[in-house]
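Here it is, the structure, as structure tokens.
Missing here is one protein chain; the remaining ones are kept as they sit in the complex.
Chain lettering (A, B and C) follows the sequence in which the chains are written, and residue indices restart at 1 in each chain.
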Amino acid sequence: MSRLALRVLGAVFVLWAVVTLTFFGTQAIPGDPAEAVLGGPGSRSTAAQLAQIRAQYGFDRPLWVRYLDELRHLAQGDLGVSYALKTPVTTLVGQTIGATLTLAGLSLVVAWAVAVVVAVAATRESRIGAALASLLEITAVAVPHFWLGSMLILVFSVGLGWLPPISTPGVAGLVLPVLSLALPLAGFLGQLMRESFLAALDAPFTLSARARGESETRVRLVHALRHAALPAISLSGWAFGSLISGAVVVEALFARPGLGRTLLSAVLAGDAPVITGVVLVVATVYLVLTVVTEAADRLADPRLRSASGQRAGAPAW
Amino acid sequence: MVGRLRAVRLADVFGVVLLFVLLIAAAAPGLVARRDPYEIEPSAAFQAPSTLHWFGTDESGRDTFSRVVHGTQSSVLIGIAAMAIGLGLAAALGTLSGLGGRLADYAVGRLLEVLFSVPVLLVALLAIAVLGAGVVPSAAAVGIAVAPGYARIVRSQIISARASGYVEAAVVLGRSRGVVLRRHILPNVTARLFALATLGVGQAVVWACSLSFLGLGVVPPNTEWGAMLAAGRPYLTNAWWLTVFPGAFIVFTAVTLTLLGRTLQQRNRER
Amino acid sequence: GGTAADAGDQPRQGGTLVYATGDDEPTCLDPQKGGNVAQALLGTQHLQTLFYQNSSGEILPWLATSWKQAADGLSWTIEIRENVKFSDGTALDADAVKANLDRIASPQTLSNTGRLALAKVASVEVTGPHTVRVDLKQPDGALLESLAQVWLPIESPTAFARGLDTNCLHPVGTGPYMVESWTKQDSVTLVRNPFFTTPPPDVAHTGPAYLDKIVWRFVPDGTSRFAALQSGQVHVIDVVEPQNAVAAKGNPTLRTLIAPRPGEPVELELNTGRAPFDDIRVRQAFFASIDVAGALRSVYLGTVPQSTSLLSSATRFNVPAPRHAYDPAAAAALLDQAGWAGRDADGYRVRDGKRLSVVLPYSRFIPLENGFYEQLQATAKKTGFEVKLQPLETAKWWIANNTWAYDAIPVYYTKNSPDVLRITYTTAALAESTPGSYHANTVHLKSADLDRLLEEASQTSDDARRGSLYQQAQELLGAGSYTLPIYDQQTRLAHQTKVRGLRLQPSLAMPDLYDVWIA
Partner (left out) sequence: MPQSTTPETVLDVRDLRIGFADADVVSGVSFTLQRGQCLALVGESGSGKSVTARALLGLAGPRSRVRAQRLHVLGQDVLRLSGRALRAMRGRDVGLVLQDALVALDPLRPVGREIAAALRGIPARRRRQRVWELLAAAGVPQPQRRAAQRADELSGGLRQRALIASAIALNPPVLIADEPTTALDTTVQDQILQLLLGLKQAGTGLLLISHDLAVIGRVADTVAVMRDGAIVEHGPARDVLATPTHPYTRQLLAAVPADRPRGTRLSDRPGPPADAVPRPLNDVALLSAAALTKRYALPDGSHHLAVDDVSFTLHRGRTLGLVGESGSGKTTTARIVLGLTRPDTGEVRLDGQPWSTLPESRRRPIRPRIGAIYQDPLGSFDPRMTVEEILADAASLGHSTRPAGYRKEIMGLLDAVGLPAATAGRRPARLSGGQRQRVAIARALAPRPDVLICDEPVSALDVLVQAQILDLLDDLQREFGLGYLFISHDLGVVRHVSDDVAVMTNGRIVEAGPTEQVLTAPSHPYTRRLLAAAPRLAGASARKELLP
């Protein structure tokens, strides 16, 4: 019980810190917020207009007052109203978060699927095969999302005309964005899994499984795979974060509405409430996810459940 | 086992050779590519790869090959700078939490959780928004953004080193905290970090070039690969070479550094 | 303007058209607030103006039926068309028009373009159920042209009552389509206006539009946008990149529709308010050291003609500027004269220890390719200019512009009248509403003669007189080499051949989907 309370407290602290950092971060962005409200410095806004906005939004109050004010509002679940779009941030986020979570979620799943296949197919026997696999993985990791995305568009939309290059409500519109997000991650997870998978195949317990007469498939799927998955599972929270990063790029490329795009335009327009809102939401999602990941971790690795608490009993291989 | 080791050795050689090529390109691009990467020639725009222009020419008739080669410097520099910043912060935080006692450790732990909960590119975007675009800001932004990840690793490394048998042995021999830290903990941790760093540089380059794509990256006419990649992408269909070659070099670098990092890690493990 | 409609087969009723725009997503769909191209593109589909300007530049009545200018030119009487309803059922009458003009003028509305256009309006009086009188502070020859811009549309006053922000989401007008919904960052959906009764004067068909629906998508990335067109996912795209325009020409299922916009072309303006460009010789040298033709040929693959005048070819009274030539030798000579004889280690010109360097901030939203700036930088270096390129995002660019933090700066100004010169070159245009806020006179020009010419031109409605005044003004500006015109900013559309009847509204060369049907 008290552990739960502690966890919640920790989460609250993290969110507070995130808000604080973002708040002062946005303050540091050059440019006059009042002008941002009036449609950017490009607007031919008059002194009177600016003054009026400053008063209306309270930009003229001292920094710390606004900070506390911000905290109060956030505490009440009020993310404020976008300077540029004049819509409540909650609405903006509400409209876009689904799309982004779907994108990131699916990408995570696909990445996992690919990584698992790569891992299970791995062998020590053919060194060329291994080298090739690892080269592919490294390459996948090193390919920028937007570049991969453009390539996919070129081939599957323009070339073969199979899939729409810009997002559509349906599943078809998701394929390319998901792929361009998932493949780099798959490369990363693949590396991770393949190594621990091969390690597991060398482990004594797989040998004794074989000695028991268990089939190769059983050895790989029932024994080795689970071990191989462990590190990847613990990293999934982080992976999701990197997917959100990628989403900023991919959403712009495939013209998908989403948190990433919201943030990008907000940053460009110096739209502080939106920036804070999006960052806050993403952080929250991340926190939730870490909890889930830990749960999954414990599920996959009973040792974490046992008294000792960490992978104490883990064999030395 | 034997086989495994062989494979590594092979990769070592490969990696070292690639690294050598990179270093030359970075140190003395003039030797590799004679043409001036900034020399424009509008009449020779969009020429496909040929014996004259190995990697073709861009919309201003500049020689892509020499641009890519000269780009090595700033690109790799960005990667390394970002890495340095990231690891610098990481080392500071990690050391603080690893050695600063319970309180410091708790504080840093939370702080990392905070920074970690905001994805890399989001942090980078904010940083750029504050710092403005350019080589240095890109490096800084990426560095700041990747720092928390590494700080975490540093921290765990230090903690495990602190709990290790050899530290205990040193204590039994009557070594002071300072000596233990200086002589045993830090050297062992940094050794691993170095391996990590090489792995990270490639990723840093990739992040930096994502910034370029978002229009917040390196300033033209700088030959940084990310900028080239972003600038050439609109011409994908009619001038593939403008993206393929810089892209290839980004991957090439990442691969090289990854191989190198792997080797170093292997070394650490074998010890 | 032009039309891409094939004669022959009959227009088909119905269907949904997907339009992918590369322009920014507006922050408000009501062009009365703010007033930029993004808003005009959409506004043209659902809003209409009192007057209409045809391809030859003449003014025709639209929501108005007729107009009369008082002898002193200080007031205009305008008859409003009867039996016109806004799509919310509100009737169009004199009160509605007054409400609109007053609203545009009011600071609360936060109008930029519209407010400036009505700068000379003193008041608007309702003199009859369908008659208004517009009283002016000074005569304004450009008034009707201004009122023919979609930035000064006539919207339902009932709708205004809902407040500024709501009106931004669903402005209500008399246009052929109505705004149905706006999914931020994705699309705006327009549906046919069944009560539509006021087609543009120069269009064949009457009555409601053919299309049931328009999905107006925001697709910032040019490559994706064109890919979407190629793959048939969208019917029309704008802001077609040069290389894609070429590709479209080679594609039998695609057409391009490219036309210049009125106003000032995309141009490079020099800050004469400080060194080095306070010296005309240096300005001339700078221009002479830029290979505009070469750049357009290479970067734009020859898809855009070099602009030859300070007013776009789509603007009335434009006259050729002094021919621009890339001439490094001449540039060098001029710099020597100007005292920038020496060169430093890097080959840049120096004068008493100071390097001849030029700060050039630019931004994506100004339709010049990176390649252009880079070539400019490279050629200028040859003659000894150090050009410091500063790619900035929109907001930062405006800050640079507003705070005079530039020596050379790319700009354009869209307006369907030569009066644009008055807005951007007169001493009055130097006045900043607040220190460090917007000023239209980017070259920092203070010329009494020019002010006189443009002021007079703006007050006369006699075309012959206007013509000669604007000619003098342009010659005066040309002689000063403050501005290097590069190319007419364009509306660059590409569309499927099965999209018929796509045309541009001449006033601002905005695409007009009223006539469009899908074969």
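For the reader, a short list of remarks on this structure follows.
Operating definition for what follows: contacts are C-beta pairs under 8 Å (C-beta built on N, C-alpha and C of every residue); 3 or more make two chains touch, one makes a residue touch a chain.
As the structure is a prediction and not an experimental result, all values here were calculated from the model.
In terms of the touch definition stated at the top, the absent chain reaches A, B within the entire complex. Checked against the full complex, the one of A:Arg7, A:Arg54, A:Lys86 or A:Arg226 touching the unshown chain is A:Arg226. Contact between chain A and the absent chain runs through residues 124-125, 203-205, 207-215, 218, 222-223, 226-227, 300-303, 306-309, 312-317. Annotation for chain B: contacts to the undisplayed chain at residues 2-3, 164-166, 168-176, 179, 183-184, 187-188, 191, 268, 270-271.
Rule of thumb we're sticking to: only the chains that are shown with their structure count from here on.
Looking at B-C and A-C, the interface holding more C-beta pairs in contact is that of A-C. Centres computed as Cα averages put chain B at a distance of 44 Å from chain C. Chain A and chain C have Cα centroids lying 40 Å from one another. For chain C, residues that reach two or more other chains under the stated contact definition are 223, 393, 396.
For chain A, the set of residues that touch two or more other chains comprises 30, 150, 154, 158, 252, 268, 270. Chain A contributes residues 10, 13-14, 17-18, 21-22, 25-26, 28-30, 124, 127, 130-131, 135, 138-139, 141-147, 150-151, 154, 158, 238, 241-242, 244-246, 248-249, 252, 263-264, 267-268, 270, 275, 278-279, 282-283, 286-287 to its touches with chain B in the complex. Chain B contributes residues 3-4, 6-7, 11, 110-111, 113-114, 116-122, 125-126, 128-130, 132, 149, 202-203, 206, 209-210, 213-214, 226, 229-230, 233, 236-237, 243, 247, 250-251, 253-255, 258-259 to its touches with chain A in the complex. Residues of chain C that touch chain A in their complex: 20, 25, 27-28, 33-34, 36, 107, 110, 112, 115-116, 165, 168, 183-186, 217-221, 223-225, 227-228, 230-234, 393-396, 398-399, 401-402, 433-434, 437-438, 440.
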